[in-house]
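Questions regarding the structure given below will be posed in turn.
For this depiction, one protein chain was excluded, whereas all remaining protein chains were kept in their positions.
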Amino acid sequence: MEGTFRINGRHELLEFSERATLLQVLRDNGHQEVKEGCAEGQCGSCLVLLDGRLVNSCQVFAAAAVNREITTVQGLGTIHAPHAIQEALVEVGAVQCGFCTPGMVMAAYYLLRHHPDPSEKEIRRALDGNLCRCTGYTKIIEGIRLAARRMRQA
Amino acid sequence: MTEYQSIGKAEKKIDGLSLATGTGRFTADFTADQILHLALCYSPHAHALIRAVDLSPLEEMDGVVDVFYHANVPRILHSTAGQGYPEPSPYDAVLFDHKVRFVGDRVAMVAAETREIARAAAQRIQVDYEMLEPVFDPVAALADGPQVAAEDAHAVIPAVYRPEENLAAQVEIQVGNPDAELAVAEFVERHDYETQYAAHCALEPHAVLATFDENGRLVIITSTQVPFHARRIVSRLLQLPPGRVRIVKPRIGGGFGGKQEVFLEPLAALAALKHGRPARLVLSRREVFRSSRTRHPMQIRMSTGVGKDGRITALTMDAVMNTGAYGSHALTVLSNAGSKVLPLLNKIEHLRFFGRSAYTNLPVGGAYRGYGATQGYFALGQQVDIITRRTGQDILKFYKTWHIKSGETSPVFEALGEGKAGVGQIIRSCTLSECIDRGAAALDWYAKRDRHLPAGKDRVKGVGMAVAMQGSGIPRVDMASAAMKLNEDGSFNLHVGATDLGTGSDTILAQIAAEVLQVDLERIVVLSSDTDLTPFDTGAYASSTTYVSGNAVRLCAESLREKIVDVAGAMLQQDPAGLHLRRNGVQDADGTRKLTIAEIAACSLYRQNQVQLQAQASFVGDESPPPFIAQFAEVDVDIRTGRVVVTRFVSAVDCGQPIHPRLAEGQVEGAVVNGISYALCEEMLFDQRGRTTNASFWDYKIFTAADIPELVTILVESHEETGPFGAKSVGEIAINGPLPAIANAIVDAVGVRLFRAPFTQERVFRALEEKRRREAAGGP
Partner (left out) sequence: MSILNWYYPQTPEEAALLVQRDGMIPCGGGTMLLRSAMTRTRGFIDLRHLHLGYFNASSQSTTLGATLTYSETVEKMASVLPDSIIGKALHHAASTPLRNVITLGGSLAAAPPWSDLLGPLVALEAEVELIGQNPGNFSVTDYLGRSELREKSLMVNIRFANAQWESYYYRGVRTSFDLPSLTITILAEKTIHGQLKNIRIVLVGTREKYQRLQHLEQQLVEERPHLHQLPEFIPDLLSGFAGRRLGSAEFMARLAGIELQRGLEKILREV
């Protein structure tokens, strides 16, 4: 089947199978910034915004995402025009292998859009669907705090 | 203290923004035209012979291109361990065998036009098995278990290897006369400790893409910690000269030892070569759990003799390690349980380490952060707590009195190395006593120890600590190289064989080069881990990168610095001896005459005595300076349900001069959280037929940000004179403390000791019940 998705502001007409997940369709069509770590809704590497809601793209059928708005980490910022969250994570040393980072950035963005001044507890809870094996999360939490401060001042 | 311009600074990790924006590419992000998708068919049985493989159900499937299995693939014995040559791990693996040895052992591989077809086809292969009796318990396997390994399996180094007895490795060293000392000791503590099967859980599943360059040479893009070993192993298995193979390591989504294993690259290469098409194999999470590698479980009986004065007079370790179906790292992980543990308390005069690795029909062990030391410290860390409690000694003072110090040595360094005799060394840097003091202060140790402070209804607080050391590479084995050249704008290309798994090694190696050359970090352009373009490096394992690869980079940059100064001398018509590098340039002693690096580069490339300014260097360590760590856990324990929550965890580490303190802290924090998660809930579970029952993140839980305690990480600097700018390693050590420190903290809180990890709620609950029963019966 085929359908149109609005991905990072651009309309894309894509072909996909009836059973395909949104994650598979994104990755098969050049959106490799969305990572596949488990394909079972547990690791958070594939997080995207679907109509503004943070979701595991591996847990959404592509057919159910047709005609909807999808934002990937590249929709927030690119290497030439990074988002404050991306910059802050790099600055505090929260990026190690970086495989989980796009998903972490999405989760942080979703949090800060709803809670611009989150407590430490709120940050931790907002990351409850993201696994990271490298950092021990401490610097990720610190980076999100830094980004929040900068975003509030901006 | 020396003032550095890049060392010790919070430089931005050079690939950080690329990764944070999703630009950085991992193996599975690479595509190619006409790609063949590969999928594996696995054994559902723990131990069986393959009588026949029926491929007829695949005949009607569109898009199936080929199937590889034992009947059509050459049988070449090798080790998948990804180690140096000759490997200390036995040659007991083949690409596909007619016998399967664990649930998850591979039987066949399908090549198809899509990943879905490949996976569906792999499921449809009909295999006729003749069941063999399986053996799961390592002690039973050694006693009289059925032979697991292949008949023709063999060791390639001189080592004890008796596959007919399921003995994959045996290590024995003795110092002094421990049996005699134990016999005359004031008292002996003898306990059995057991650690569990655990999974690495790197977020990126194992992946490989085998493709071709324009000249038809094989190019393998792969998620590996050991590109050069991968090239060697692939070449041998496919009977190609290494020069016909290029291995490229892109960004790696975490390794932790799991990606030292070279077990997928040959398969992708096999399919690509046969069909002249790119071939890709990406494991699912379930496959990673079931069929990749694990942390070897270990049973350790530790006996310590204690004298009247409370000192340990003799210590013996009897270890049985389960290596699973193949002997990957069976010898070296086992050795490290002794070699990285016994030197810590170097005043113990009588020691023995006796270890055996057993083959069983369970998943395969492999390298895993900590590499045997983690298993060994689980025993030693609790044993010291037991002894100091029994003798009423302050555990902090005990460690400070007896730990190895600068200028001291241990006979174990020389007696036991990586599966063979080791290399003697004298410790040149050790600030462990300061680590103990500062860590204790950060936890407020003395205000909490033995206080059983309440933490709410039915909940009691406790604190525990443990101390550990590791190494910095394998001395006289690990070799690293670097090459550099100067460009006309004053930038440098730094080419290293070293493998950045996400640790930040590209960044810290660039910092070392920038420091030697006194230039800004942005001027160092790093290219790493490409067997065509970068010089040799044994790879990212054994905590070797900072020390071994870092020293290669330092030597290389120093060599290039000489050449730059020489050219500058000629340009300035001045004796180079009076010139030095400073702020992206060269200047004389009082700074009156100076040239920029760019001016020097442009001159040498285009105008005068034209030459490419470049250098290369290699480094092999003569010693392996250990980093040291003191770790402190604070827990609260629910005395009725056994639920343990770690509320605070302090690590004070001596890793020499941290090249990049934030990245060093990150190594510690990552290892600590892995360790805490490992201590409390991680364990691979098997049913009675040897099937992994929790092969998913739904069932095998690891900690998230919502679960972690408050982490405090203190870098206690020392200066290791043999390390680059005083640096030692930091990658593995911090995973050694959580198991014993948390076990000790549980004892401090509620008086029950867990000899078996992980400390699940049920295990703690049962231990508490047992204690209540004993107390009710009037026992101790």
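As written, the chains take the letters A and B, and residue 1 is the first residue of each chain.
Keep this in mind: contacts are C-beta pairs under 8 Å (C-beta built on N, C-alpha and C of every residue); 3 or more make two chains touch, one makes a residue touch a chain.
All of these numbers come straight from a predicted model, not from anything done at the bench.
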item: Touching partners, among the displayed chains, of the absent chain; value: A, B
item: Option from B:D385, B:E434 or B:D707 whose C-beta touches the chain left out; value: B:D707
item: Which residue of B:D394, B:E710 or B:E762 touches the chain not shown here; value: B:E762
item: Chain not shown: contacting residue from A:C38, A:V55, A:A88 or A:L146; value: A:V55
item: Residue, one of B:Q147, B:S559, B:T596 or B:T641, that touches the chain absent here; value: B:T641
item: Absent chain, residues of chain A that touch it; value: 1, 18-19, 21, 40-42, 44, 47, 50, 53-56, 58-61, 63-64, 107, 110, 125-129
item: Positions on chain B contacted by the hidden chain, ascending; value: 120, 640-641, 677, 680-681, 694, 698-699, 701-704, 706-707, 760-762, 765-766
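One rule holds in what follows: only the chains that are shown with their structure count from here on.
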item: List of chain A residues in touch with chain B within their complex; value: 17, 32-40, 42-43, 45, 72-74, 77-79, 82, 86-87, 89-102, 105, 123-125, 127-141
item: In the complex with chain A, residue positions of chain B that touch it; value: 10, 12-13, 15-26, 28-29, 116, 200-205, 251-254, 256, 284-285, 501-504, 660, 662-663, 665-666, 668-674, 696-698, 702, 704-706, 708, 711, 713
